[in-house]
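The next block holds one structure in the form of structure tokens; read it before the comments.
Here the complex is missing a single protein chain, while all its other protein chains stay put.
The block that comes next holds subunit A.
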Amino acid sequence: MISSIVFINHKGEILVYRVYKDDITRSETTQFCAKIVATKENKECPIINIDGTSFIHITIKDIVVLATTKVNVNVAMTLQFLYQLVKVCRAYFGGEFDENCIKKHFVLIYELLDEVMDYGVPQIADADLLKKYIQEGGLKPELMNDVEKLKQLTSQATGATSWRPQNIVYRKNEVYLDVIESVNVLMSVKGTILKADVAGSIQMKCLLSGMPECKFGMNDKLLMQREPRKPGQTTTDKGITIDDLKFHQCVKLPKFDKERAITFIPPDGQFELMTYRITENINLPFKIMPVYNELGKNKLEIRVKIKSIFEKNLFGTNLAIKIPVPKNTANVSTNSAIGKAKHEPEQQGVIWRIKKYPGDFEALLRCEIDLGSTTNQQPWIKPPISIEFQVPMFTASGLRVRFLRVYEKSGYKPTKWIRYITKAGEYLHRL
């Protein structure tokens, strides 16, 4: 499997170097550092072969996290493992992952590397679980001598519900649900939708005692068709079509496959219960209508009309519409009824920001762009207009959570909270 794991800074210096198999020499790795990392040549491509050694790597800010191997490993797994490794480190370093904290915590990192991988084979790499027995500065001696506790720990780590320890107690049992949707849209110059999809995520924060079994239901068309119709129930809500769902490891997948029911014993605290993808019947919250005019050789005019398509009682927040302008833009005069529009040269565009945008509302921005003279004869390559926004209490897919039931043998009734929000993913309109 994997021969070594290496952390490298942007200059190509090795920060952490852990070998799992004997078939790799340090000089092979330094060669990679010198050739690829330091020169930034072809660094983008996540897998590079040099003389029979494969270098599989990801880049997190300035740090390259590298796995080397000489055998035919599963690349997707290796990459996923590297991401997981970074996630574990972040969990230990309070969300940080940079050269400083790697240098500061290198002893801990070695300890973690010893645990998350053995002989190049990925092992336990769940931060919550690891924290139970690997801590900065060593474990408390009480734990190291308490054989019963240790046994409990190893059986949890290797057991079927490794993500949840026993005997959790909360005075007040609460569950928070967040439905977060990112809308990805690509519109052609003429305004036809080339592709649109919603990438959704349901985040959950569980503050629950004991070993609760949860059952979660949405207005999933396939599920609702299975349910027997209750007398008197209106048949208007037929549910929505979900293209694909991916679940956290705690969800019982065979049960979902058979009954389409989402059941699980949740981990303690915050986690991502599921992600989903929807392509049918998407309610796009904003429509962009740009008009582009060349007024002579050194003058451009771009008019952007934007329309919100959601109910009046809802609001879009933190809108930022980015209208690209040519590199040689000298001056931009803007004119709009709401929000503020400003030419930001470092972004190569006019950014039109609107703090709060009401539903079912139209606004117009007019930009007049004066171009400076330029030696570059190349015509301007117009990047697409992009928009960022958030619309709370709105789902572009129409997804609704119908129920969340919690069963625990002590029979408590938890308080449940839910929030919806729709955000812009890649929301693009070609110009």
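One rule holds for everything that comes next: contacts are C-beta pairs under 8 Å (C-beta built on N, C-alpha and C of every residue); 3 or more make two chains touch, one makes a residue touch a chain; residues count from 1.
In this section, contacts and distances are computed from a predicted model.
Candidate names were "N-acetyltransferase domain-containing protein", "AP complex subunit beta", "COMD9 protein" or "Nicotinamide-nucleotide adenylyltransferase", and the UniProt protein name of the unshown chain is "AP complex subunit beta". Note on the undisplayed chain: of the listed residues A:I58, A:A91 or A:L207, the one touching it is A:I58.
Screening A:T39, A:Q123 or A:N293 against the full complex identifies A:Q123 as the residue touching the chain left out.
From the options A:F81, A:W352 or A:F389, the residue with contact to the chain not on display is A:F81. The chain not shown here touches subunit A at positions 1, 13-17, 19, 22, 26, 30, 44-47, 49, 54, 58, 69, 71-77, 79-81, 83, 106-107, 110-111, 114, 118-119, 121-126, 133, 137-139, 144-145, 147, 150-151, 154-155, 157-160, 162, 184, 186, 188, 194-195, 197, 199, 243-249, 251, 253-254, 256-257, 272, 274-275, 277, 377-379, 381-384, 426, 428, 430.
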